[in-house]
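These notes are about the structure you will find just below.
With one protein chain withheld, the remaining protein chains of the complex are depicted in position.
Now for chain A:
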Amino acid sequence: MTTKGGRNRNGGGYSDDDDDSHNKSQQHQRSSSSRHHHHYRHHHRSDRRYVQQPNQSFQQQSYDPNKRRKLGGLNDEELTEDKLQIALFTLGQKIDSTLEQTLRDLCTTLCNDLSKHKKTIFDILNQCIQLVPERVTIYSTLVGLLHASVITFGSDFLDTCVSAFKESLLSYKFEIIQRYIRFFSDLVNVKLLSPSSILALYDTLIEAATETNIPQVRTDFFVSCVLIALPYSGKILSEKNNTELSRLLYTIDKYIYNRSKIHTPILQVWSSMEPHPQEEYLDCLLAQIKRLNQDEWAESQIFRPYYSYADTLFSDVSASIVHDLPTLNIPEHRDGIIYPPPKIVFRMFDYTDVPEEFVLPGAHAIERYLIEDEISNILHTYHTERKDCAVQLTQIRSNNKIPLNYMIVEVIFGHLFMLPRPHHLELFYGSLLLELCKLQPSTLPPVLVQAVEMIFERLNTMKTACIERFVKWFSYHLSNFQFTWAWQDWIDCLDENPESPKIKFIRETLQRCMRLSFHQRVIEIVPEQFYKLVPNKPSPVFKFEENDAPVFGSEYAQLLVKKIKERAPAEDILRILNTVPSPSKDDSSLVTPSSSTVTQSSNELTYTMVQIDIFVSSLLWVGSKSFTHSFAALAKYHQLFKILIESEEQQIQVLKSMYEVWPNHQQMMVVLVDKLVKTQIVECSAVANWIFSSELGTELTNFYIWEILSSTIEKMNRQVEKHHNELLDLRRQLNISTTVQLASSASLQADSMPTEAATASSIDEKPSDDAKMDEGETSNNDEEKSKSSSLKRRRESDDDEDDDNERKDSAEKMQISQPPIDEATAKLQEKYEMVEERLSHAREQQKKLYLIVFQRFIMTLSDFLNECETKNVDPVSTPWLKWIMERLQEIFLLYHEQVFQYVSTFESLIFTSDIDFSILEVFQQFCALRA
């Protein structure tokens, strides 16, 4: 229970051994009077619920509930809850011959406990239905057995389920809704529910799909609820209510035929339909259900343990009553509800790809869907425990000779490549594949190798976002296997266009391999022919270094380097920078008319690009030893940055200088830009403009550039989210009942939210300390701050005192205008308004950032298209268009929640009919995701 083996029980040292098992058994005998037990009771109540059951696959973590009793801390109710939770959650984790008896025994136990612990039992059963969908038929069997044993159980339990289901409907918990519908459908099979009442539920759902003027994603959802439940109930319905079932299928068929599928291309992993179509998920599911209908609903995949209890469940003398589901109402559509987005079905294998002894169910066989669904469910249920997840996947059973490893690998890649985003962290899928390789060292790796080869061969039509995920996974996977790979198999493609997807893939993979290891290692792992794709050694470049032909400013840079190494105070550095003369007209390439852009400080000195360049280059050069050294250098001179850098042009100069020092170290640039944004030396919009600047032109197709852009956008999003959550929290405290539409759930209206009103007051507001991108980042600069207080300040807002005074002022004003309220409420009110203002300011910045990004995309793409036209080149034949156009798609997809908030602005301002249709099309496909 105290988790991962007792490796350190013998003392403080850490043991390296990979095999925990012997430690675990020792752990089991640990004195239970350990402090942890006491502790968990207070802090980790959920931990307490994990108790061991013999012969289950989870026994690695030994924990004996009986020991708890000695502690005397648990009452009877808690103990029962513990025992029940273990018994129910582990039920059927491993399906073997003992399950039949286990179910019978469990039924008896529960019957005995029912009168005393009814609520607990019902709660846990509902939890199981909601959390463990892959074992739904086992739970319905248990419920059926209980129903047959206890006369009141059926209706009582149904009541609980129905109210939980209603709640999930009202709160739009889509996953839970589907799980209950499937469970109800299976209750027909155990004679708890009547077929006619489940049909009535289906009819209600389908009816909801015939409403008009509602988004297709809503109607899609309700139709999908019926389709995913039919494999469970279809057989019995076709026997008892065939006419109604046919009518239902006809209605669904008609609905699916008529729906729009503009969204499909943007979600497909491959743009080509060869060799496998990337079908729209409802199309595919309908085809599978129709096939099942033709086969008279005979499927061979669903595990139906209830058939083992014919004597109990299906005897003619059975006295148990078949219940009807109450009539359920589907809540109406409201603006702001975000429905599950449409999906495509990812397929990479067909029957010719698997060894002959196996039979891979065809694309439209219901078994293919059912196994894929089971794999997906296990991924969701166990995603927090990769080892258990791997074990559960390998235990999937089937009545047919299915190539399970192929199907597992296909579904995992399908999840990893899923657009807009994978459900879980990419790292989860990677670590899960490692566990699967460990579990089946002779059978799984060959399948994985085959999959990599197939994906590699299909890179030309693979979406850029997916190629990037493939690169990240592949490099990670290799790093766990000593980078062993048959690289020579790819020698043939080395002559392709250097920008072609295959070359790009290898190049980016080696880049990531280097990031996970080191330069020399990459040289050692690839054959010589690949050297031209191996990244440069990631060393810094210092253009001001002493040499025969020094560049302008070298002597100042040399001096700065010396001073910075001596840890000279910022004042000294500034003094040296002030002596740098403006370069003559001939050297003015770096100089821009900054005096005209910075009008507010006309009476003060504006630092030139040369001065900034000298400072930034020298600083980064001195700190070039490691990330920590670089960060320390930035932190030490943070205040100096604040003095030197004001305009966006100056911010971009910082980025340009950084690029000049680190052109060979992509990862360093990624982390440096991250730090510069977090410490507010550089704004998000400056990063976006720098990325699309001409200096970076040739880099634009390289993946790290997009890593920088995404991380920048994400920081902006997080900032908005932070203020938003603060506001929600304050509102809760204030108990404001007004329905101001700020919640992200109402994001569709955000475009017209009270920004306009609030902007007036916030537009002049300079970012205060609380508005920092990252609070922890600057706190350690306090020392520097006080030291450099003698430096003249250009930004008054950096001064905390001033800011506080302003706040006090506004507070006083407010109290005059407001009716008397108690002090605490007034303080809250004040804070609320402040956060509200910050939020609207942040939203403005967010909107501006997306506007810049999209505008720069359109400009860059349009320029390229025009150039192609002049040169008479087909743009579609160039890899460049693929890389950039698909990055635009990716930005839309990755940040769809945020982009949708401002979609009407973007539509009216930038995605207008005068831009190239190929660009506009991306926007339209994106909009269709929520249509």
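One rule holds in what follows: a contact is a pair of C-beta atoms (placed from the backbone, for glycine too) under 8 Å apart; a residue touches a chain by one contact, two chains touch by 3 or more; residues count from 1.
Definition applied: contacts and distances are computed from a predicted model.
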item	value
Candidate names "Nuclear cap-binding protein subunit 2", "MICOS complex subunit", "BHLH domain-containing protein" or "Exocyst subunit Exo70 family protein"; UniProt protein name, chain not shown	"Nuclear cap-binding protein subunit 2"
Selected residue (touches chain absent from view) among A:Y255, A:Y369, A:Y382 or A:F470	A:Y382
Residue of A:Q667, A:T878 or A:T905 in touch with the missing chain, whole complex considered	A:Q667
Residue in contact with the excluded chain [from A:L516, A:V541, A:A826 or A:L881]	A:L516
Hidden-chain contact residue, picked from the options A:T210, A:S626 or A:N866	A:S626
Residues of chain A in contact with the chain not shown	2-4, 6-9, 11-16, 18, 27, 30, 35-36, 39, 43-50, 58, 61, 85, 89-90, 127, 130-131, 173, 175-176, 381-382, 384-386, 388, 425-428, 430-431, 434, 472, 476, 479-480, 482, 512, 515-518, 626-628, 631, 667-668, 671, 774, 776
